[in-house]
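Subset of chains shown; positions unchanged.
To keep things simple, chains are lettered A and B as they appear, and every chain counts its residues starting from 1.
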């Protein structure tokens, strides 16, 4: 028996009996399948089946939470009961997000298309579920949920972020929304947008490190907005590739500007609002 | 029986019997396995097996299309027959894309490596299949196909885009190619490139909203080219991070320029062509 074998063995013994990424993934897919029939292989043909599905999901969540005491401080059964009492609300919120994505993308032909092929839908759904669990004091699992969506969509939303209703993401790949971000209702963001921190010191872990985006704001592709004190005023439009570390008032339109150099050496300015 | 149960039940009944994302994914993987043996676990050792595989795929596509009348306006059998009569052409086109990717990347050691490990290959293959179906009037499924590739590769190509032969993508993550984009032959693009729209109004859904890239153009990482009237002339080179909303003539070389500030406050210009 080599030292390495022994080392790995110790690691296995020391591993808290927390649900693995695969188990959490599987749970989420089952939840999605029940809530959004367009997304799944099985369309349920009776209320009994829906009821059975909800009860089963309730049970399985409790089992996931029970596997490790330190995942929740309140009893698992209480957490699960509260979460399922909120599930309709979460569902309705995701439906509103779908509405927003349908309204916001000229290429979208139907709500069904959003459900079947928009990464934004998947990422927001995972976030809304994860956020509710996070709010109920569940540790680890919410983060795993949004990472599942990150892996699938390239959209990385921390479950701690606060995101208002009618949230719209288009394309999505490369979006990062940090832990202490606050986003109002009817906000729309595109691929490559970062809502990030200016500081990465462990000591600042408990502070608000990420920006506040007020309602009705649109943030175009590749824009970066940084800092816990940065507030984007309501209904502002942040142009593609804009880099912001300071607050802007409501109704601002922030342009990205670049110079374009052609091979002959001529220079021209580029101003961009939308992308 | 709670109200929520009833609500979900209604949603299940209202769900059109369209193939789920999983079903479409599985179909595409089977198609890939037949066309590209390097990609699959099963290498077929007789022509009979290949023929059986093609017939089976023909059947399964028809089943997918038949599950929902409104997916196609022409009879499913006609669509399927036409698609399979075009499959060799699609296959040849993907082979040319592989050639282009092999020629265009110094790190590529063989064509086999492209097939086995290049996200660009997967995304282009999915696009070429999806585009052909889109062209035949199939709804929803083409979009689901390219989203499967988007999820796997970070490359988001709308099936409506028109892309010429010998298309080369390197690295790929973060690429967005919009619905009405037109791309000529022998074009090469890198990670983070967006070929996008300037307008996102639903009213503009039927207009050409995305740029035209003429043949032989190279677009380096992070470049953004926007607008339905924007035309990149043949054989132009668009430098990394360039932001373009206006047309450039054939043979243009567009540089990205940035200033670099060091800690002492010194400033120097950065001109970049290639990335």
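We take it that a contact is a pair of C-beta atoms (placed from the backbone, for glycine too) under 8 Å apart; a residue touches a chain by one contact, two chains touch by 3 or more.
Keep in mind it's a predicted model, so treat the numbers as computed, not measured.
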item: Copy count of the single sequence across the entire complex, 2 present; value: 6
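Note that only the chains that are shown with their structure count from here on.
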item: Contact footprint of chain B on chain A as seen in their complex; value: 34-41, 43-47, 50-51, 54, 87-88, 91, 103-107, 109-110, 112-113, 116-119, 152-154, 170-171, 173-174, 191-192, 221-222, 240-241, 256, 258-263, 270, 272, 274-275
item: Complex interface listing, chain B residues touching chain A; value: 1, 3-9, 11-13, 15-18, 20-23, 139-140, 143-144, 146-147, 150-151, 154, 156, 158, 160, 173-174, 176, 178-179, 192, 194, 196-205, 209, 224, 226, 242-246, 248, 251-257, 271
